[in-house]
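Encoded as structure tokens, the structure appears first; notes follow it.
On to chain A.
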Amino acid sequence: MNATWTNLLPLGIVLSSLLPGLLIFTLREEQTRLRVALNLTGVLLKLGLVGLMLWGVARGLEFRFSIPFLPGGELVLQGDALSLQFVSLSTVLWLATTIYAIGYLEDAPLRSRFFGYFSLCVSATVGLALAGNLVTFLLFYELLTLATFPLVVHRGTPQALQAGRVYLTYTLGGGALLLMGVALLHSLTGSPQFSAGGYLLPLLETRTPSLILAFALLVGGLGVKAALLPLHGWLPQAMVAPAPVSALLHAVAVVKAGAFGIVRVVYDVYGVEPVQALGLHLPLLALAAATIIYGSLKALQQRELKKLLAYSTVSQVSYITLGVALMGPIAAVGALAHLVHQGLMKVTLFYCAGNFAETLGVHRIREMDGIGQRMPLTMTAFTLAALGMIGVPPTAGFISKWYLGLGALETGQSGILLVLVLSGLLNAAYFLPLIYRGWFATPKAPWPAAATARAGRPGWRETHWMLLAPTLFTAALALLAGILAGTGFSPLGWSQLIINREFDL
Partner candidate 1 sequence: MSGASLYLGLGVLLWLLGLHGLLRLRHPLRRIMAINLMGSGTFMVMVALASRSGHNDPVLQALVVTGLVVAVSATAFALRLAVAHQAHRSRQRPTGEHEE
Partner candidate 2 sequence: MTLALASLLLPLGTALLMLLLRLRSGIWVIAASLGSLLCAGLALHEVIEQGVQTLAIGGWRTPLGIRFELSSLTAVLLVFTAMTHLLVAIYAQHSRHSHARNTDYWPLSGLLHASLAALWLSRDLFNWYVTLELLGLVAVAMIILSGPRAHAPALRYLLLSLAASLCYLLGVALLYGRYGVLDLDLLAQASEADHSTRMALLLMTVGLMLKAALWPLHLWLPAAHSSAPTAVSALLSALVVKGPLFILWLLWSRVAPVDMTESAGLLFALAGIVALLAGGWAALRTPLLKTLVAYSTVAQLGYALLALGLLLRWQQSELSVALWLFVLAHGLAKVSMFLAAGEMQATLGSKRVASLKGATQTMPVAMFAFAVAGGSLIGLPPSGGFVAKWVLLQPLLLEPIHWPWALGVLLGTLASAAYVFRVVALSFDRADATPPDYDPDPFAQWLALLPAIAVWGLALFSQPLILWLSEASG
Partner candidate 3 sequence: MPATELLLDITLGVLLLILAGAALHGTRLYTGIISFIAFGLLLALVWARLGAPDLALAEAAIGAGLTGVLLLSALGRHADEPAQPGSAVRTLATLLLGVLVLILLLRAVLPLAQGPQPLPALVNSQLEASGVSHPVTAVLLNFRAWDTLLELLVLLLAVLGVRQLQPAGRPRPGVWPLLQAWSRILAPLSVIIGGYLLWRGSHAPGGAFQAGALLAAGVVMLRLAGLLPLLRWENGLLRLLVLVGVALFLTVAAAGAWFGAGWLNYPAHWSGALIVLIEVAATLSIAASLSLLVVGERQELGR
């Protein structure tokens, strides 16, 4: 393999967070400046590299790095349009969350370990996004599980440990299923590169049972991370993790890894035709629809803000699966756009929840009464993101739901429209009261003067700037993604590009 820059760029993108992460492990606790410097260098470098790759992919360059690994399955990292969608999202949100986390964890213990594993997680996510075949995908998928675990149990309390055990039980079980599925497909054809339209068509006739079982195993394994219905139990529990972890990992990296995997399996491994021929999309569709409704219903019953957001994630991530399972190009555009939109909105919501908790000690929904007067900026961001989640135009959430609805009509699954409408109503039912409470209810007690060192005062300095800035940044991005949806470089535009390539339109 020639070591040209196009070959090395995917590796560079992975290493740009991996190496700083490994270095951070070796730092002593009090080397704060060096740690921050390493973190930021990694983030900015990665941002630059991703930008370079975006530019290249838009111009039709190919980025591919490979080393020999298993017989018939190399380790391949490649940058295509789909992977870049996820990579860009992760990188931008990593930037925001790193700043957020530095502020959030100021003076907390074990920061070297935290940031070390945090960088590893991002590396695994990016690697998973760039994975060029199933074996590579599997590898990063498992690494993501391992790197996330220490963050879930970071606080080291019995409660955190319990959540960690649950998390591991689910994800390792899922990992084992995925391993079996990948190995099964590998035994049939090896692990060729992901390609639009899949590579299993020739086996459709002869290996039907194997293909069906493999699909079930793969979706079962990926469904754990994507929090599909019977496999979602870990996500609400994992909310004991510190807020930046919940924000980046459980709203974006981990759950999206599952959803992204489903996209890859359906489009680039099986291909649309075989999936339809085997009738595999229907159970997936039913599962996704059920999860959407179930998650919303559960969210309605929650009293803690983070738990509510967690169930909302369960519901919202399944939109992506739903869009994929509809098997039409328009729905697919909606699904891929939602991958980004949901990420931006949900991360904002988690930042806000973290701000409330850190500044004023607010964890429960009841305690949010009148919080908008004390923290207007955060509450504004929260409102924007929540409206997006409900799907109010012109927010990003509206755009993706619109496309999903159109897609459902296009493929004749009009029942799905009903699901979308119902879920929108449910979303409104659990988000609107929050917005109402925040802005219009009167606080039960006066806000504490300054609960912690980083608590600010009302106005522009309502909380630590490192907590506030990322919140506003992502909220703005979520808004812009909706308003500028028509332009070529919006998430929607990019999704269109991907789908044109996938469906060969």
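The rule is simple: a contact is a pair of C-beta atoms (placed from the backbone, for glycine too) under 8 Å apart; a residue touches a chain by one contact, two chains touch by 3 or more; residues count from 1.
Quick note on selection: all candidates are chains of the complex that A comes from, given by their letters.
The structure displayed is predicted, hence computed values, not measured ones.
In summary, of the candidates 1, 2 or 3 that share the complex with chain A, the touching one is 2.
Those residues of chain A that touch candidate 2 in the shared complex are 67-71, 75, 110, 113, 135, 138-139, 142-143, 146, 149-150, 153, 155-158, 160-161, 164-165, 168, 172-173, 175-177, 179-180, 183-184, 186-188, 209-210, 213.
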